[in-house]
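Take a look at this one; I'll ask things after.
For this view, one protein chain was removed and the others were kept in their places.
== chain A ==
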Amino acid sequence: MAAHTSRAFLSLGRINVPGLGLHKSVSRVTYSTGLSTDSSKATTGSPQKGGKKVLSKKYKREPGDPRTELMPVDQDWTAVYPVATPFIPDAIPLPVRMGCPVKGGAPPEKKGNLELIKIPNFLHLTPAAIKKHCEALKPFCTEWPSALDTDAKCDEHFPIKVETKSYVSAGPSIRNPAARIVHLSVKLSSLNLNDQARKKMLKLVGDRYCKDTDILTITADRCPLKQQNYDYAMYLLTVLYHESWKIEAWEAEKTVADMEEYSWEGSLSQENILDVLVRMKEAGEGEGEEVREQLLGRREVQEYKDSVTRLKNEGENESTMLQYKEAVKKVLKL
């Protein structure tokens, strides 16, 4: 109330009377502040603090137009977002909305939208920005050799491809343990392998080989440094190649179950069909071997052999079954 008027006011000719029920008229300051200190009008509610530094009324500046209104269409965007910056709604001239829509309405707008600020954005990596980066990096690069203009030529001269990743981040340490991983990929057709060596290589390598693309991928990550992993991967490739060319004594014990694909010669199917044909007396009179040779040479038997091989290797579907049926009918002369 009136008690606070007893504060020392810098004024001329002002008699400071320790507050004993001063009249307001006495304690009124000679300055005209424009503020009414009348306690009866308590509605103003703006506290008065120290002397000249009396804050003017809480002056709220009217917010002006957002920057987006003033942006020309052909501006340089790389200047607006030169580095990774959180989403600033007033600096991005896009009417983007994000979040859960209200019922029957649209998702919330960008103004004051925390969802848009939380997520990472790549506004600093527009194609124009990337072009600028490339231009900046060009002085440090060497030219791509002009002779290697197609993929096929690259594969021919450089069959082994090594893939590594390096990481840059700001933090207490510049090291990243994921940077030690090395992927080494090579096409098996570029290696000099014969049939037996290729089969052995595939057995040794297992899942690392992709049949569709014929690429063997060796991933090395067991050493702490990238260079060590690269050396290890190259060593593995060398060892695999040399091992697959060696023939061990126990490889002669390979059974039918170990075979990768089905081969008709010497299989039960061959026995069966020859048995049947002999009993049907197709070959006429003869003994053992020549009869078998003659029967094997027949066209129907060859067709039968093809159909069985196809059925076993490719699996069953309507076409293989149909082919098998036709071949059997021809062989059994139905």
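Throughout what follows, a contact is a pair of C-beta atoms (placed from the backbone, for glycine too) under 8 Å apart; a residue touches a chain by one contact, two chains touch by 3 or more; residues count from 1.
The criterion applied here is as follows: contacts and distances are computed from a predicted model.
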Problem - Listed names "Cardiotrophin-like cytokine factor 1", "Small ribosomal subunit protein mS29", "Sorting nexin-2" or "Aminotransferase class I/classII large domain-containing protein", matching UniProt entry of the absent chain - result: "Small ribosomal subunit protein mS29"
Practice task
Pick out which of A:211, A:279 or A:299 touches the chain that's been left out of the picture.
Solution key: A:279
Handout entry: Contact footprint on chain A, counting only the chain that is left out
Key = 267-269, 272-273, 275-276, 279-280, 304, 308, 311-312, 315-318, 321, 324-325, 328-329, 331-332, 334
